[in-house]
Structure formats: structure tokens, C-alpha cells
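The complex is shown incomplete by one protein chain, all other protein chains being positioned as in the whole.
When the chains are written out, they are named A and B in that same order, and each has its own residue count from 1.
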Amino acid sequence: MIDALFRILALIRKELLAILKDPRSRVSVLIPPIMQCLLFGYAASYDLTNVPYALLDHDRSASSRAYVAALDGSGAFQRVATLDSASAISGQITERHAVLAVVIPPDFERLLMAGTAAPVQVIADGRNTNTAGTAQGYVSSITEAFISHWRSEHGQQASAGVTVNTRAWYNPNFETRWNMIPSLIGTITMMMTMILTAMSVAREREAGTFEQLLVTPFRPSEIMIGKAIPSMIIGTIQATSILLVAQLWFRIPFAGSYAVLYLSLFEFLAASVGIGLFLSSIARTMQQAIIGTVVIMMPFMLLSGLTTPISNMPVALQYLTCLNPLRYAISMTRQIYLENAGISQLLPEMLALLAIAAVTLPVAAWMFRNRLG
Amino acid sequence: MSPPPLPVVLRGLAKRFVRDTSETVVALDQVSFRAEQNTLTALVGPDGAGKSTLLRILAGLVPPDAGQAEVLGLDVAAAPQAVQNRIGYMPQKFGLYEDLSVQQNLDLYADLHGVPPDQRREIYHSLLTMTALAPFTSRLAGALSGGMKQKLGLACTLVRSPDLLLLDEPTVGVDPLSRRELWDILRHLVHQQGLTVVVSTSYLDEAEFCGHTVVMHQGRVLAEGTPAEITARAAGRVFLASAANGMAARSLQAHLFRHPEVVDAVPEAGSVRVVSTSPAPPQEGLAELALQFSPTEPRFEDGFMVLFRAVAREQHSSAIVLSRPPAAPAGSISVEVRDLVRTFGSFTAVNHVSFQVKRGEIYGLLGPNGAGKSTTFRMLCGLIPATSGTLRVANADLRTARAAARARLGYVAQKFSLYGDLSVDENLDFFATAYGLRGHRKRERIDWAKEQFDLGALSSLASGSLPGGYKQRLAMAAALLHEPDILFLDEATSGADPLARREFWGRITALSEQGVTVIVTTHFMEEAEYCDRLVILDSGRALAEGSPADIRRHGQRSDGRPVTMEDAFIAIVENWRQRQEAS
Partner (left out) sequence: MSLSPPSPHSGRASLRRTLALIRKESWQILRDPSAITIGVIMPIILLVLFGYGLSFDLKDLPVAIVADAPSADTADASAAFRLSPWFKVHPVATMPEAEQLMASGAVSAIVRFPASFSRDLARQQGTVQVVVNATDSNTARIAQSYATSAIALWQARARAEAGTSITIPSITLENRLWFNDANTSSWFLVPGLLVLVMTLIGALLTSSVIAREWERGTFEALFATPVRPHEILISKTVPYFVMGMLGLALSVIGSKLLFGVPLRGSLWLLVLISALYLVVSLGMGLVISAATRSQFLANQITILITFLPATMLSGFIFDIRSMPWPVQAITTLLPARYFVSSLQTLFLAGDVWPVILPDAAILTVMAVVFMALATRSTRKRLV
């Protein structure tokens, strides 16, 4: 038993040396997660700023100018064209100069003064429906604010109707970055740890060192543990570096408990490494290992809730996401990071990850025993 | 009309490489020689002598730092493509596409060399007949045995008759039968088709087939001449020695090899072939053995060793002392194989093979490429399961045995298979721990290994960057750290130079004398003389088993010289194959 422990420690040390000794490989393990976190932290946002829009103001009244001023002053929009005729709209949008065209009717002020509804047309470029929808949402909030201001200025406050007053928990300004960066902890580390694990055996196979390892007293299960732990250590280092970038660079306040976060990470990495080991026992070459990883990672990423909510997916796919460790990792890191979730709140995710690890690791061990040689 | 330019003219060629550690290695230094039209020129020399670099420069793949290389009248450095249009080059590790079939590989090279389609049938026919690959045209190249791969590589190189053929160690890892066939092909090409060939080899007997030999050492040309001229350097100094008291040839060889008056000693046909430093046989301190020396004809290898020992490093003591020799009683069975069968699909790789190896014996597995040696070996080491039969190593079945059983054996693979990116120390430390060594004892064993194998000065170098001979030592050191009872050596001397091979066998002999059981595979037939017993396999069957003397009785020679192991080996395999064809 104690011999086995020493053997495993030796293997762990050897694996870490092999990864961290070569400066090229050391850089490729430590720098990309930070770079990706920075880059994607800035890039991966549904929040829009300076959306280019074109204005066609048929009214040119005091009220319409005030409305336009509200749009221009919001910070969300940047007027790139002021048009004279409806025929110019098409070119602006089609050629991607503007994402939106706002058309104010000729009787805008008159209708408002008359106490009725003034129709404003908002035309959006639907090639990116996501951006278009968000931009239209922005217009609607600005319009809401403008009209209530207009009413109070024109002494019509009394009949304002029911208003909605929103409060946001955990992320008061609805910043995408706040939920995106904690999600990257899982996404980036999973990609890297799976590649490392899947390649580690294929690499030894191609170099011929694997047979040398197999004739030593190592048991398959010891080799597996010795391959799994270094990947998990590297994954933990990567996760920590992303966590540091999130707090020190992006200044996203960490609400939760580090103990809970690292416990969840441990479970998540164990589950992912299990999948990586499974792949590594099948892959004969490094090429097969990496392609297997990418082909598996892609659905994991798409079905994780990272970019689109899981609740929107068809029911069958929602069930499928239950097998996806990344789904739980993202949901857990968000909850711990932003909501200060405790173990009791995370119990369903923790149990699910435990179940995944309890399947992938033994299956990988079984595959190891049966496919070695 | 002026005569055609000489195929190869080298003047003052030099080449250096810079290692990762920024140290400069001189690969070639002031190399000059020429090869005449329609000749076979052999480049011989130890590992790292610069043979491969020289051939790569000739092929236009590596530019020289200084000097001039003219190939077929062209300056290679200036016009590599023009040279490549006319030569055939077979690198040491021929780049067959293993996921393509034999025919597809041939087609590819025929297309690349622009062989006209209407001539192909005839060329393919003669190449496939010559290489005996005709039955396997649709087989994937990766599924061929090592010797067949080399032959296919040669066939690919020869799809078009080149003006110059460059071959880099074409016979490494090739069995004696296939080697003989390969050389028949080469001689045929030179004599019948007027080809010019430059070939590098570490099998010194092959140099005797060549018209011209260039002996290289550490990037320089040590000597040049016909094989007879090189051989003549040992003239009158070669003897066959045998001990009156019936001392085993192996032990006598170990004894003589260390003798100061001896240049070289190898076991041969039950005696020991000795090259003396003087025309008289060595005498000092040998009286008690009552040796009988009879003069014999020198061989190329003897001349080479005379040349080589004059410049080579001092031979390192190959004595090896175990602190804990194996505990099993003498005469007990270490390895037992009964009715061993292994099939891959419908193909039977090992067909009812049985043998026993006793403690302290050196046991050899010999056979042509594809005979089932590797498969048997891998089953013995527990790397693949047997289909049926029993197999016990150190009283355990390794396939199911726990760590404890595997801790009692050591394994040196054919190809260097320690971790190339880790240093010597890190590798030793890893394998020591893997074999259960800890604390003081681990440090002690690592120090022992580094001293024994002279690795101390290199201990912080990445093991992948070590010179070939040192890689082999490191592999042995790692396999001996835990003082195994049984040692498995898979073609451990393949591609090694003669001196390194003798050192290696010195160590093996010392180990077996201390009770370590050793199982080896090798393609150097003369090395079989070091074995206590050996088995010859072909097509998965054991054809002959016994002591070297028993095996040699299967062979016969018409020229009256003593039957060598190679003669016997070829006789056994060919006899069996003829009987197979007949039935």
C-alpha cells in the first residue's frame, strides 16, 4: 500500500516535470488561460455600447429633438447618419453602417400633445438577432424614461399607469462580464485538462515509453491516478489564475467561500479528467486524442449554459445536459462567486458531478486495464 | 568525349550542430573521399561517427559548413534539387507511409520519380520478386515485419534506377536471412546494372561485400581502402583460443577481453576469437588456463577493431557487482513457457512454443523478422495476454501478477524508451521509486548505477539528447536499479557499435554469473554465442532449441571453415521453409 503511494507520487512528479520543465510547454499551460480570460472577459459580453444607428426624423420638433438627444446621450447609441428620406435606410442597414434605424413620424409632437400614442419605428439588422434584440430593448428603456420625463414636464404625471420597478440580485448592473468570467473558470480549465490528460497516454504510446511503464510494478489503476492528479493540479493552477484575473483585473467582487469553490472545482476536475482518461485509453495517436477532445468539448460548451440558457433547450437536450460536467461547473461557479452559495444550495450539482466522476473514472480504469498493450 | 564525372567527390567536408544546451557537436571534420563509378562503398564506424550526416549532405538534405561535396558532377550545396532528381536515398528510418499498402507506397515513389506507366509492370515485377514482397502488395506497410519494411523501403528507393544510391544503415534490425537477400539485391544492382552505391552499416561483416570501405570515427576518416586492406591490419594477429579445462567460451571471452595484450575477443563456434596486440598470442597470466591458440584468418571486423582500439576511448570496466544477487536457488526454473499460443484474428503469431530457462542462464530468442519473437517476448513481459498455454515468470503469470512479481524483473526495450525530456537523474529517480526503492537505499542504488555505467558527468542532461551509446547504458542502468532476478533485453544491441556491444555483453555475462536470468533477442548471430541456450523461431514455431553448440550442428559449410551461428541459423530456417512449401 505504502509502495503504491510512493509509486503514484513518483509518477505525479514525473508528469509535472514533463509538462513544466520545457519552457515552451510551461508557457503553453500557464499563459493561455490568463490571455483567454482577459480577451474573452472583454469580448464575451451581450452588453452593447456605441451601437451605430441612423436617424430619420420627419418631425424635427422640439419633442423629437429631445427624444433624439435622449438616444444620443444614453451612451448605448452612436448616431452615424441623419437621413432625409426613408429610401436611405436600406443602404445604411444592409451595408452594415448602422445596426438600427429610428424613424420618427412627422406628427410626433402633435400626437404626444394630443395625449395619444406616437408610433416610432425601430428597424434593426437581424443578421445578428442577438445584438438586434438587445439594441431594441435599449431603445425601449430609453423611450420609457424619455416619455415619463416628457409627461412630467408637460404636467401629465397623474395618469402614468402602472410602472415596473426592477431590482437585480447579485449583479446589480446586469453586467455580462460578471457571469461570463466565473463561467470561464470551468470552461477554460476543462478544455486544457482534457487535452492534457487525453494526450498524456497517447504521447507515451507514440514515444514508446508506455511499455516501459507497464513492465514496472505500476498497476493500471495507479497509472491512472498518476495521470489524473497532475492534470487536476494544472487545472487548479489555471482556475486560480483565472480567479485572480477576475478579482484583481476585472474587479468582480467574490461573494462566496473559497473552500466551497475549490471543493466544487476538485469534483469538476475529477469528472473531466475521467473523460480525458477514457479518451486517452481509446486514442492510438495524439491526433486522435486531440480531435476526440475537441469533438467532445464542443457539445459540452454549447450545452453548458455558457452562451444560451439551458432552460430554452428542447426537453430531450435538457436531459442530455445532465451528463455534462461543464454545465454543473458553470452553474456552481456562478452561484458561489456571485451568490455566496453554500454546500446545501449546491448539493444537486455536487451530487451530479460526483455521479459523473463515479462513472467516468471507473470506466476509464476498466478501459485502461483492458486496452493496455 | 570527356569521361563522366565521378559519382561522389568530397573535399574537406565539415559540419557542426548546436545542441539545445548550446554546446557544439562536431559531426564531420575534414572528410574527403571519392567513390568510383559502378562500385559499392561502405561507410563503417561507431555510433556518432558522422555516417548519417555525411549521407544527408550527399542527398542535399543538410548543407555542409565547409568543404565541397560533388555528387554526379554537381555541387550539392548549390543545386540540391538537381542531385535529388538523379539519386536514390534510403534514410536509416525509411519513411514508409504505414497507413498505405505496399503497392500504394510503391506507386507513390514511382510517381514521384516519374517512372512511365508502361514500364511499371516490369519494374514492379522484378522489385517485388527480388524483395519477396509479391504476396503482400495489398498489406499495409505498418503491418509488415521490420525486415520486410526495410526491403520495401529499398524497393521504393529503386523504383527508378538512380545514378547513385545512398543507403543509411539499411540492415539495422533486419534478420540474417533478409540481410543476405538485401545484399544479394545490392550486389546484383552494382554488377548487372552498373549502379554506384554508398552504404553505411554497423554490421562489419557486410563491409566485406563492398569494393571500398571508409572507416569513420568522431567525424573523421580513420582509414580508407578495400576491405582486404583494412582486414590486413590484423594479419597474423588473430587466433582461436580454447581452454583445456572446458571453460565456457563466454567466460573465457570475458577474461581475455580484459587482457592488456588483447585488442579484441569474441566467442566464436565454441572457442574465442582473439586479436592480439602483437603477432604472438597473449600469454601473461594465462598459464593456469592452459589455453590453446591456433592462428586463423583475419576478418574485416578484426582489422576494424585494430584501427578502432588505437583511437577509441579507454574501454570501461564492464564488471558489474550486485549487492543483492537473486535469492532463488541455483538450478531452479525462472521462466517456464508451455504450449504458448497467440493469435491475432486468423493469424497465429506464436504457435505452441515451449521452453524453460533456469536461474542464471542467458537464453536467446532468435528468428527472422516476423517469426513471433517480439510477440513471445511481449507475452513474457506481461504486455499482451497469451491466447492459450501457460507462462510463468519468477513463479507468477505476469499478466495477472501483482506489482510484487513485476518488481523482480527488468526490461530494456528495443527502442530507447525512457523519458527523453527528463534528465538522467530524474529518469533514474523515477524508475527507482517505481520499483519500490526509497530513502537511503534509493540514493545508494542511483549512485551505484551512475558509477557503474559512467553516467555521473551527464546526470543533468536531458536523456533524449544523450549520444546513442549512453542512452543504451541509461536504459540498462534503469532496468538494474532494483537488482532484478530476471532481465529482458529486446534487441538491446541493435545499431550499437562493436565496442559498445562487447561492453554490453561483458555486463550481461557478469550478471548471469551472479544468478540473474537473462532473456535476449538479437539479430547479431555471433551474439548468440554468448547464450547458454537459445531457441530459433519461425512462423511462430520453435524450430530448434539448445546450446549454441547444439544449434551449430544444424549447419554445414562447404569451405571447411567452422560452422558459424549464422550458417546454422540460415540452414535451420531455410530447411523448415522448404519443407513447408513442399507439404
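The criterion applied here is as follows: a contact is a pair of C-beta atoms (placed from the backbone, for glycine too) under 8 Å apart; a residue touches a chain by one contact, two chains touch by 3 or more.
Since this is a predicted model, take the numbers as computed values, not measurements.
Set against the missing chain, the residues B:Lys93, B:His188 or B:Arg338 yield one that touches it, B:Lys93.
The residue touching the chain not shown here, chosen from A:Leu16, A:Ile237, A:Leu263 or A:Ile290, is A:Ile290. In the complete complex, the hidden chain is touched by one of A:Arg13, A:Arg79 or A:Arg151, namely A:Arg151. Across the interface with the omitted chain, subunit B contributes residues 17, 56, 59-63, 80-81, 84-85, 87-91, 93-100, 104, 107-109, 111-116, 119, 123, 153, 156-157, 160-161, 163, 166, 194. Where subunit A meets the missing chain, the touching residues are 24-25, 28, 32, 36, 39-40, 42-52, 67, 93-96, 99, 111-134, 136-137, 139-140, 143, 146-147, 150-151, 154, 156, 158-172, 174-176, 178-179, 191, 195, 199, 203, 206, 285-288, 290-292, 294-295, 298-299, 301-303, 305, 307-309, 311-314, 317, 334-335, 338-339, 345.
Definition applied: only the chains that are shown with their structure count from here on.
Centroids of subunit A and subunit B (each the mean of its C-alpha atoms) stand 57 Å apart.
Per the touch definition, subunit A reaches subunit B in the complex via residues 3-4, 6-7, 9-11, 13-14, 17-18, 21-22, 207-209, 211-219, 372-373.
Residues 378, 381-385, 402-404, 406-407, 409, 411, 413, 415-422, 426, 429-431, 433-436, 438, 488 of subunit B touch subunit A in their complex.
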